[in-house]
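Before I ask anything, let me first share the structure, which is written out below as structure tokens.
As you look at this complex, bear in mind that one protein chain is not there, while each of the others sits in place.
In order of appearance the chains are A and B, and numbering begins at 1 in each one.
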Amino acid sequence: MDLLQACRKYAPLVHCITNYVTVNDCANVIIASGGRPLMADEITEMTEIAQKAEVLVINIGTLNQRTFTASLAAGKVMRQYGKMVLLDPVGIGVSTFRQKAVQEILTTVKPQVIRGNFSEILTLISGQQHGSGVDIAQTDQMTQATQDGLIAQMQDFCQQSDCILIASGPEDLIVNSQQAYLVQNGHALMKDVTGTGCQLSALIGALLGAGQDWTKTCLTATCMWGLAGEKAAKKITVGDGNASYRNYLIDAVYQMTDKEVKEGANYVKLR
Amino acid sequence: MDLLQACRKYAPLVHCITNYVTVNDCANVIIASGGRPLMADEITEMTEIAQKAEVLVINIGTLNQRTFTASLAAGKVMRQYGKMVLLDPVGIGVSTFRQKAVQEILTTVKPQVIRGNFSEILTLISGQQHGSGVDIAQTDQMTQATQDGLIAQMQDFCQQSDCILIASGPEDLIVNSQQAYLVQNGHALMKDVTGTGCQLSALIGALLGAGQDWTKTCLTATCMWGLAGEKAAKKITVGDGNASYRNYLIDAVYQMTDKEVKEGANYVKLR
Partner (left out) sequence: MDLLQACRKYAPLVHCITNYVTVNDCANVIIASGGRPLMADEITEMTEIAQKAEVLVINIGTLNQRTFTASLAAGKVMRQYGKMVLLDPVGIGVSTFRQKAVQEILTTVKPQVIRGNFSEILTLISGQQHGSGVDIAQTDQMTQATQDGLIAQMQDFCQQSDCILIASGPEDLIVNSQQAYLVQNGHALMKDVTGTGCQLSALIGALLGAGQDWTKTCLTATCMWGLAGEKAAKKITVGDGNASYRNYLIDAVYQMTDKEVKEGANYVKLR
């Protein structure tokens, strides 16, 4: 069965421990792709929820000590049950607290998929702070010159951490220990809406719940989100800005079909 | 005076201790119906706020130990002042934490109105977990065959807990110890927007602030929200999805009049 069709049929429960900035959009994107969002961060209920959820998305956008502890607890149980955990290290370069939190999640939870923007992924794989906020620093943008080295570094990380890495930007990299894909879908307006990265992570989380090949799911989901950005941009009319575009993006996922994704997916296999 | 007119004239202060997923929509729905939303969960200020608010809405969607304690404190003071408390037991079937929290709220606060979806209401009245998320499990949908038994169970609960129960789904039940109504307003798209249940609870909360008959207010508010769903669906055009529909829903409440509600309300008195 195709990915979206499977997700919409199976309706996986996607547990999100996520930031309070973009949480509503993440929930609506998960619904738009067929998943069932469940946002919860009280440590007392993490084990029971892990029994019910198919996927856990940990997003550290507004992490604090309490939700960090809950993330560790939820993540560990999910992995004991052999379930999927996706980590979005939002703003990891912003503070030592976030760097250490991600390190501990890596060590004790071992998420199978990690998605961030280029600054976040660079911080993750180098251990040194990149970017001053939750967006990509100009100096961290991938170029023709840096692409190969970056993929090699990412693959090393994938091998060590036994995970798939997704680096998002104007073009996206999806890398596992063996393969590397470059996704060229997307639109420049997407960076002007808060949480388009968070929403991509939520979308990947939902689609991973369909139980298909992980790397292929990450690739398809990334193309799909970029395609949604392209479709949404076509709806822009005079006077529209980032708020309207935010709605168009989620609408586009809601209306998306597997056929559209197949026809519109724009990616290159690099390795 | 008619309900919406009264709410818009009196502008009741509606204190919400609610989840961070759908809180913005809840605030805007309260404004759309004429109420004044006040979201606050710091325990230190619960007593003072209870002095000012007309209604308290407790929504456990992202409850944690801290906000649970605040809910108990706020709820108790509200009831001491003889004011209205509405409980929305979001995802009560998801964890023992939520079940116990609701039990303690029932015992110590005694909310006059409780609204949830069918899985949540089943968990509430049976004490056994129904549903794996915050949506209705297929097996918990009300059918012709289960309707009578369910109403009887709900009425028992209403008698024991001295409250009104609202069970939401494709069709909604509003039940008190004597009466039962079936509301047939609504639209299938509503389940594809996160928090349409939360928003109904917020809307009922605001309208209860108008100080009219409780059961009638619950009935009218439920019809009104369903009608908003119907009106919003008529605005859907090509390319629109759940994000646009989310806006149309709140817009519809903002534009709603008592006349429209009277003409469009679609319900049956069962008992």
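List of remarks:
In the analysis below, contacts are C-beta pairs under 8 Å (C-beta built on N, C-alpha and C of every residue); 3 or more make two chains touch, one makes a residue touch a chain.
In this text, all values refer to a predicted model and were calculated from it rather than measured experimentally.
Although one chain is not drawn, the whole complex shows that of A:35, A:195, A:209 or A:229 it is A:195 that touches it. When the whole complex is considered, the residue among A:25, A:45 or A:171 that touches the unshown chain is A:25. The chain not displayed touches chain B at residues 13, 20, 23-24, 27-28, 31-32, 36-42, 44-45, 48-49, 52, 66, 231, 235, 246-255. Residues of chain A that touch the chain left out of the display are 19-22, 24-25, 61-65, 91, 94-98, 132-135, 192-195, 239-244, 246-247.
Throughout what follows, only the chains that are shown with their structure count from here on.
Note on chain A versus chain B: their Cα superposition corresponds to a rotation of 120 degrees, in steps of 5.
Taking the mean of the C-alpha atoms as each chain's centre, chain A and chain B sit 32 Å apart.
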